[in-house]
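Omission of a single protein chain aside, the complex is shown with its protein chains in their original locations.
Up next is chain A:
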């Protein structure tokens, strides 16, 4: 994918540290990836592997004590990490927006939902009157299939179901037609029965607007269904990335293989589910070498000595594992 124009988003060597009383938490170490225009990328991994913090870093909204200590995030060629606050705010909500995990608590409980959707428009377009913004907000509520948008716009979040609240969230974050939408576990907090509805709705709207998507999920099925490429994260590092088909059909990192084994088998439903033995290591003192080595069934002495680079396993599919390096794990 070597094109002349820069990718929509390029994250390079991102490093995030939390300075806490118990020590420095190495939350993110050397994370790099790119998102092309119109592309959907899935970010998968266990809880605590750094998915959400990566997303918040793109918007430069890492909560203290977390701090971006190194790296670069370029959006349409502009470095975001050195941008002044005002310019950064024109990016948030307008060019990059984000759908949160828990829709019910992510909406302001004391503000009518019509106003909350209109607010995103008003922040970024000073020429818009309140009346125009509210009208646009109602249209947007209609396009996320909220019935009777004019009446629903007057409702408060506590009067909505989780699914409805997530529709409002989607409306609120897509009403400005952003170039990049980050969706942080958009369906995890919802009932299984409406997860698919919300996903379909999101993908349709995104296709219409033409946004790129960074879909964060611990659910590989969701990523398989909605994304073009997938990035697998483990303990603050990227361990594998490639097209969804390549990664899911031929997982090249033992962690990805372990993750796939935890899913029910479609062909043989009676196969017992497997878990990955051990726990995610403490990021206060991450293991030397490959961070997955302590749990890896295939680890050799080299894995506990050196940090693996990203090795090409074919057609843009890379894995950070010595299994694919010259000399192997020995």
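Everything below uses one rule, namely that contacts are C-beta pairs under 8 Å (C-beta built on N, C-alpha and C of every residue); 3 or more make two chains touch, one makes a residue touch a chain; residues count from 1.
Quick note on the criterion: contacts and distances are computed from a predicted model.
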| remark: Answer for the undisplayed chain, UniProt naming, from "Chemotaxis protein CheA", "Amidohydrolase", "PPM-type phosphatase domain-containing protein" or "Putative D,D-dipeptide transport system permease protein DdpB", is "Putative D,D-dipeptide transport system permease protein DdpB"
| task | Determine which one of A:41, A:73 or A:98 touches the chain that has been left out. | result | A:98
| message | One chain is left out of this view; which of A:78, A:108 or A:262 touches it in the full complex? | response | A:108
| message | From the list A:51, A:124, A:138 or A:253, pick the residue that touches the absent chain. | response | A:124
| note | Those residues of chain A that touch the unshown chain are 59, 61, 89-94, 97-98, 100, 102, 105-111, 119-120, 123-124, 156, 158, 169, 172-173
